[in-house]
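Let me give you the structure first, and then I'll get to my questions.
Every protein chain of the complex appears in place save one, which is left out.
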Amino acid sequence: MSIEITLDEILKAVPNCDVDGEMDLLPLVGVASLDKAQLGDIAFLGNPKYKDQVAFTAASVVILPKDFIGFPKDGQCYLRVENPSYALALVCRAIEERLFPPPPIGIHSSSCIENEALVDDSVTIGPFCYIENGAEIGANVRLASHVYVGAFAKVGADSRLCNGVKLLSRCELGERVILNAGVVVGSDGYGFDNVAEKHEKIPHLGTVVIEDDVEIGANTCIDRSRFAATRIGEGTKIDNLVQIGHNVIIGKRCLVVAQVGISGSVSFEDDVIVGGQAGFAGHLNVGKGAKIAAQAGITKNVEAGAFLKGNPALPYSLALRIAVLNRKLPDLFKRFAEFDESS
Amino acid sequence: MSIEITLDEILKAVPNCDVDGEMDLLPLVGVASLDKAQLGDIAFLGNPKYKDQVAFTAASVVILPKDFIGFPKDGQCYLRVENPSYALALVCRAIEERLFPPPPIGIHSSSCIENEALVDDSVTIGPFCYIENGAEIGANVRLASHVYVGAFAKVGADSRLCNGVKLLSRCELGERVILNAGVVVGSDGYGFDNVAEKHEKIPHLGTVVIEDDVEIGANTCIDRSRFAATRIGEGTKIDNLVQIGHNVIIGKRCLVVAQVGISGSVSFEDDVIVGGQAGFAGHLNVGKGAKIAAQAGITKNVEAGAFLKGNPALPYSLALRIAVLNRKLPDLFKRFAEFDESS
Partner (left out) sequence: MSIEITLDEILKAVPNCDVDGEMDLLPLVGVASLDKAQLGDIAFLGNPKYKDQVAFTAASVVILPKDFIGFPKDGQCYLRVENPSYALALVCRAIEERLFPPPPIGIHSSSCIENEALVDDSVTIGPFCYIENGAEIGANVRLASHVYVGAFAKVGADSRLCNGVKLLSRCELGERVILNAGVVVGSDGYGFDNVAEKHEKIPHLGTVVIEDDVEIGANTCIDRSRFAATRIGEGTKIDNLVQIGHNVIIGKRCLVVAQVGISGSVSFEDDVIVGGQAGFAGHLNVGKGAKIAAQAGITKNVEAGAFLKGNPALPYSLALRIAVLNRKLPDLFKRFAEFDESS
């Protein structure tokens, strides 16, 4: 990473920050962790457990919580903010636009936009994209290369579809949605009727609706609903290689980590958090704010606020306790055998 | 979903159905579950547990099992059939063609078909497809956009390859095969020889053969064989994000749910059913009709008809019983400790 950002630009990016120390700095040239930062770098204290590193960092700018006690070294500048991690994110957004400048607005000549697609004048469409009739692409949308937008699909304003995304027919994205590379939205649900010893395909006539401010990770698949819509709620963030079955309803602000599998017709209420590789059997309800540990296997409804682990899933602390007792099983069996003999 | 289908068209789609009630209906405009259906909708009773909802549904057409006892309301029509779920699927197929009309036959001008590819006149090939020399594309095949068909690969009649599918060199699809978006067929098997402390790549000279009526889910990967063919048997249905290793043989009519991983050289006999996220170690045989629960880890051969769960996998009912006993371990340890003290 090679960047140049001045302290003035940083202060402009981070509102409500208290400045302490050297203000006359050369442009900053990197961002690094406290222990690895060098002269000219920006560093930050995001996790209190690293606070002893602050005094020793060589960083030129250090972003710290408001209540941090300490003094910058000569030539060093402390910025105190409410949320150092987020303040850094704001600085990084300014840097990001330099490192990864968006391509110029316009439609690449190689792309194919059908006549009856509605495409806003402010969009950016990279090479080899194909937009079908009836599709609607809103203001400031950016499609990278090799993107497919199906018939009557909708892409809300300020959304970004990375390379090779497939948004199939009639599916809808809200505003500021990000689909990372290779995402498939609107594949057929996995449903078959067994008729005369053949698995007959059940048509999936529904769609997928993805609300505002959702991000979907690379190569994740979201199947279309049988009748209505598979739905991903506002502000939910889904990681890479996740499977979301037909008819699933995900609430708002959920976090779903990589490789999770959610079977058909599962509902998540708002604020659910799911660790990587966890799986959900079909037709379950997961209550508001529930937390599911990585690799858990959920086969029953989950109450609001529950924290579950394991397969079969148990309350988190019980699962930990049983794991400890499992490790003691060899001893238990041995002592029981002695007991048995002596009795 | 917004559709228009008349009762006459429905009756044409569903053979052998008994009609009861109002026949003079306006065109039907939607399909919904019994409890959510409104005037003008089609609903159906697929699962007996919902049968009490039938009397209260507002649907105009209700598809019911032959032995259902009850009477339609004024203006409502009951259709009694052998298999309501499949009857609905037949209705939905008629609707599907209106909602998702296939593109017109022909080859999009942007696509690139090498001179020595054999492409039937009746195919539909979307934009940005690339078909290599020696490839054969049968009658009525539909390729969506961004599809790749490698050298000497074969696509049987009436097959459908969705957006971004990669069918690599020499791999073969039977008739009526569906590959959902992003599927990779024929990637190199994962095999290396350790020579002088380097992992040397083992060439994979074989292919993948996918038989008639197979469906493969989005972003699933099927590796080519080392010598012969990785094979997916007739009528088998594979879900999204599944991994199928080199040399694997899957029998007929198997069901493999999302995110399952099948290591190299595993064989499934016919009618095997595998729940999501289950995994199979290499070189195993899974007997006819075996059922494997979600997230199971299979490390030994599986007998025909077995039903296994867990890792290590156990007979399903034993696995459930041990899970119950695990939950009682805290109590057992406590009682044993009391015992030990008192003795």
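Brief remarks on what is shown
Here the chain labels run A and B in written order, and each chain numbers its own residues starting at 1.
Basically, a contact is a pair of C-beta atoms (placed from the backbone, for glycine too) under 8 Å apart; a residue touches a chain by one contact, two chains touch by 3 or more.
Model, not experiment: these values are computed from the prediction.
The omitted chain makes contact with just one of the residues A:Leu79, A:Ala135 or A:Cys162: A:Cys162.
Checked against the full complex, the one of A:Cys77, A:Ile95, A:Val155 or A:Ala229 touching the unshown chain is A:Ile95.
Set against the missing chain, the residues B:Asp24, B:Asp52, B:Asp121 or B:Asp193 yield one that touches it, B:Asp193. Residues of subunit A in touch with the missing chain: 1, 3, 30-33, 83, 85-86, 89, 92-93, 95-96, 99-100, 108, 110, 126-128, 144-146, 162-164, 178, 180-182, 213, 215, 217-219, 235, 237, 239-241, 253, 255, 257-259, 276-277, 294-295, 310, 323, 326-327, 329-330, 332-333, 336, 339-340, 343.
Mapped onto subunit B, the interface with the missing chain covers residues 110, 112, 128, 130, 146, 148, 151, 164, 166, 168-170, 182, 184, 187-188, 190, 192-193, 195, 197-203, 205-207, 219, 221, 223, 227-228, 241, 243, 245, 259, 261, 263, 277, 279, 281, 295, 297, 311-312, 314, 318, 321-322, 325-326, 328, 332, 335-336, 339.
One rule holds for everything that comes next: only the chains that are shown with their structure count from here on.
Chain centres here are Cα means. That of subunit A falls 27 Å from that of subunit B.
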